[in-house]
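With one protein chain removed, the remaining protein chains of the complex are shown where they sit.
Moving on to chain A:
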């Protein structure tokens, strides 16, 4: 049964966040007999509680605490206080994610050496290679039940996929299928298979899609070594005179401040909250925030080069039926500078329900040009563009100078400007996707701007050298041996692929490292 640890127990590993990184790390450590407390800012909703309704589900799961934005990205104008569409709930954004589980390509771990120096980009090679990551990718795929691996069949294609596939064939794309999805295509792991319900983003009510909420977390709890403490919002990480971290101050469900003592602290609150917490943990010893001697905490914020293309046909599609993102074209994911940009991008099927389509198709748009698009909602097909964006020092998370949240913690400001490479890639993708749908007979296409970010990356990046980044190849802070980062904020660069599989793989690898270092008593 789930453990319950005393606040003064200074032998526990405290993990902040219960999503792909934190939830996985918590279970992996618990399986090795390490005592773990996960502090989760959100409430615990089990999968039966999820809601097949976009706005109602958004109210249930989304992180809606106020943030501010700046920069030239359109999100800042359209959604000035909602830079990211991520989750505040046990399971974190693994409740909301689409399930796409792709390994990075070899060159994507070596972007500086492969792409060379690019003006305005803060490129850096990862201190990890694909070869080093492969065994952990394999473990993650096995754990998550990724289709197209381990003999598990791919999901059947829905209507939206069939349109994508027909267009891909017409354009001569070779690698198009229903993806590598962490969604059960057959019953496994005591969870049922996908029922083609749609509403993947609203939490899978069948539990067919992998989420730490109903896989890693209960498995970890069953060991008796894991306690998940919901409604616990981390405010500050404390340290002693030597610089070692000693505990985490958090606001409990009643808003009362508590401190959980710790032997090790790992931060996994997603790439906005994680640097916010480190920056807010400033002290006389660390005046610029914890783990920040490099000055890189909060910098290099990446959010993937994204966009969508929707198209209308003269006959019905019903794109919203079935698995939302089970459809991919990988041909453009290669690095091929002849296209006018470095790095690559994926096309993945995407649909929104009518309420979110109205909100996101052309935010701020109105009048007949806008409404005639919605009039043909059931004749629409859609895809998402997800590509590698360039890390930039100016794209960063900072603490707001004046505004504070309910607990008195400064809110986060998210600044983002597109790099010219991002813009060139997005325009290429818009053109290709429009051609793809035209080839199937689309009568009208809509190059749709990026939504609030779902892939938030890079703000506590990994680096070989301490001066270039925040953590080493194990996610361990360069400055502080018993402080780790376990989410996508440790990504050195973003790659073209959806990040969750890599976050989970890194967490499995990090658990091995932490457990071995604890045994060796080095931390």
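The working rule: a residue touches a chain if its C-beta (ideal position, glycine included) is under 8 Å from a C-beta of that chain, and two chains touch if they have at least 3 such contacts; residues count from 1.
Definition applied: contacts and distances are computed from a predicted model.
According to its UniProt record, the chain left out of view corresponds to "Gluconate 2-dehydrogenase subunit 3 family protein" among "Iron-regulated ABC transporter ATPase subunit SufC", "ABC-2 type transport system permease protein", "RNA polymerase subunit sigma-24" or "Gluconate 2-dehydrogenase subunit 3 family protein".
Only one of A:46, A:187 or A:375 touches the chain withheld from this view, namely A:375. Residue in contact with the omitted chain (choice from A:15, A:75, A:144 or A:163): A:163.
Set against the missing chain, the residues A:85, A:286, A:320 or A:451 yield one that touches it, A:320. In the full complex, the hidden chain is touched by chain A at residues 52-53, 55, 156-159, 162-163, 166, 194-199, 205-206, 313, 315-318, 320-322, 353-355, 357-359, 364, 366-368, 370-371, 374-375, 377-379, 440.
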